[in-house]
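To keep things clear, I will list the structure first and then write my remarks on it.
Every protein chain except one is present and positioned as in the full complex.
Order as written gives the chain letters A and B; numbering starts at 1 within each chain.
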Amino acid sequence: MANILVVEDDEIMLKAIKNILSKDGYNVILAKNGKEAFDKLEHADYDLVLSDLMMPYANGLEVISRLRNDPAKKHVSIIIVSSVGNEETITEAFRLGADDYLKKPIMAGELLIRIRKLLANRTVRHSL
Amino acid sequence: MFHWLNWGDVMYFLSGFFEATVYTYGVILLLLYAMLAILSFTNIRLYQKKDSYTDYKVIVGSPLAPGVSVIAPAFNEGLTIIDNVRSLLTFDYPKYEVIIINDGSTDDTLEKVVREFSLEKTDFAYNEKIKTKEVRGIYKSTDEAYAKLIIVDKENGKAKADATNAGINASSFPYFLCTDVDCILHEQTLQRLVRPAMEDETKRVIAVGATLRIANSCEIENGVITKINAPRPFLARFQEMEYIRAFVLGKMGWSLINAVPNVSGGLGMFDKEIVIKAGGYDPASFGEDMELMMRMNRYCYDNKIPSAIRYIPTTLCWTEGPTSLKVFMRQRTRWGRGLYQLMLAHRKMFMNPKYGIVGMVVFPYNFLFELMAPVVEFLGIIYYILLIVYGQVNWPYAIILLIFVYTYSIAISTLAILWDHINAKYYNNIWDVLRVSSMVLIEMLFYHPLIVVFALRGYFFQMINKTHTWGNMQRKGFQKKGAPKPAAA
Partner (left out) sequence: MWKDLSDLLWQAYEQFGFLPLFIQIALIFIGLAILATLVAYGSILFRRWQGYVYEKRVNFITPKIEDMITEQVLLNEQLGSVPVDDIEFDPVPLSDKIYKKPWVRQIVIDVLIQYRKNFRGEVGDLLRKLYIDMGLPKDSFDKMKTLKWERKIKAVMELTQMDIPISDVTILPLTNSQNPSLRAAARNAYIQLSKNDPFKFFDIATEPLLPWDQLDMFRIITTTKDIQIPNFSRWVSYSTNKSVVSFCLKLIAHYDQKSAIPAVMDLLNNKDHYFRADAITCLGKLSAEMAEVRLVKIYDHQPLICQIEILRAVGQIASGKYLEFLKHEFSYSSNFDIRMNAARAIINHDSDESRVIVNELMNTTYEENRIIIKHCLNPLIK
């Protein structure tokens, strides 16, 4: 099953997402801030990264940028989950290469559907 | 009061007059401190109550949040600059930019930043609203992740003021946060500082400040504090205690009655429009933060803008305090000069009803009890020495008075530490508390005399400079930035 890295500084949300995704059978790895995320991205391969925008050490935009600028990780799908609602930031996230953006509060069902869709697209792309 | 009735008439009169003045002075000062303790307690409680239900995430998610430009000058900070910039880029706030001013560093500060953040020189239309030394170039990142970052590269202006002014010129938001690049700021800094500016019903809030602490013994990783520790070095411990007293007890108290004298240069958020209209920071000033505050106040009163300066009790900034006596002396001498300089420059405001509470309370207080305090104390000591030499001391009374001042200062400082605890617990264990609060007991013996002497040294330097060399010479020898000033308690 797909490996998902969840980057989020709100512990409640971190655990909640882990629970929800694990229930659907995903292999979930957690990171509490940008730095942890970078470390974990170094040491394993992920299919999808779910990231908040504002966190200590490095923000979500840097996570996106780092992934998109690394040829080995370019393929990783990125979903931003954040409470930030101003358009500029959302546009920035997409311009940097985020695949999707969910504004908190999120719907758990919707999150799962979007993850499933992104991963499915990816498999299609890969098999082509 | 006069127990030496057999003295000559003149001596009797003079000493009596002097004693009465000093005694009255002392009593007023002590009463003021008591008043501040009560005011600050009220204000801290109010802040806490508001905090008990506030969800700051609301502003983080709001498109209505006002923009803030974070301005941090850097001079030869090559060693730590990357971490510092990174930490400034992680504020929990939706709308801000980070402007780093490379103030003509002679090391690799600029090169490091350019490399790390993929910067390139841009055709930036820089508008020199406040005159500064020449700006050599403005850099932006080609990586969108760092779109918030602006680097202004300029000629060294020998003053933090000049660099900050360049940052103000390049900034694009209505508020700016003034800090030092080596200060470590809390991620909530912007959301918390913006609040007082957004909830005043009648006044325009022109500046907001928060508590500063000493970073010396804290555990820091990549520019973020991972564990707060009370400072270990002796001198730094004294400073920590002094900061707590000055911010938590002093400024929080003044804030309640809108009489804050100064927002510290280490951390303060300002209304950019007013700052520019007031002329920006003065590079020739030794106390540029307080001097600007005075001019902003002046501008507001002259233009009939009801204004306010606010403080919040939360510690949002940790700064490196000097641990060597030499650096400490330089810092405090500088502050002394700054205070003297600005009191002289703005003397027209003294007891001038046109300037409202600033003219009638803030200015007189700072003149009488900040500027004059070291002088009065110094004269008092000389007087006592004379009395001792002539064998005219009434020892029991002298000792009682000494104990009085000593116990009272301990009480006030301990209350400040308690107020700080009421607001939030920063220390992890009781030893840290004792490490700081024990300084209160010996402050009068070690730390306080130093401060008095260094302040007088500053006044003296300022006085001779004034008569002999007016102008650029003033700045020589004081180019190293001292830690930001907590100022008036």
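Everything that follows uses one rule, which is that contacts are C-beta pairs under 8 Å (C-beta built on N, C-alpha and C of every residue); 3 or more make two chains touch, one makes a residue touch a chain.
Values in this document were obtained by computation on a predicted structure and should not be read as measured data.
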{"item": "Chains on display which the left-out chain touches in the complete complex", "value": "A, B"}
{"item": "Options B:T90, B:S141, B:Q239 or B:N258, residue touching the unrepresented chain", "value": "B:S141"}
{"item": "Residue touching the undisplayed chain, where the options are B:R86, B:K112, B:R195 or B:R213", "value": "B:R195"}
{"item": "Touch with the omitted chain, as defined above, among B:L79, B:L344, B:L401 or B:I442", "value": "B:L401"}
{"item": "Hidden partner interface residues of subunit B, rising order", "value": "1, 3, 23, 27, 30, 49-50, 52-53, 55, 57-59, 61-66, 120, 122-125, 127, 140-142, 147, 195, 198-201, 395-397, 399-401, 403-404, 407-408, 410-411, 414-415, 417-418, 421-422, 425, 430, 433, 437"}
{"item": "Missing-partner contacts on subunit A, residue numbers", "value": "10, 12-13, 15-16, 19-20, 23, 83, 88, 104-110"}
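The rule we apply is simple: only the chains that are shown with their structure count from here on.
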{"item": "Chain centre separation in whole Å, for subunit B relative to subunit A (CA means)", "value": "42"}
{"item": "Residues of subunit A that touch subunit B when the two form their complex", "value": "34-35, 54-59, 61-62, 64-66, 69, 83-89, 92, 95-96, 103-104"}
{"item": "Of subunit B, residues touching subunit A in the complex", "value": "57, 60-63, 65, 86-87, 89-95, 143-147, 187, 222, 224"}
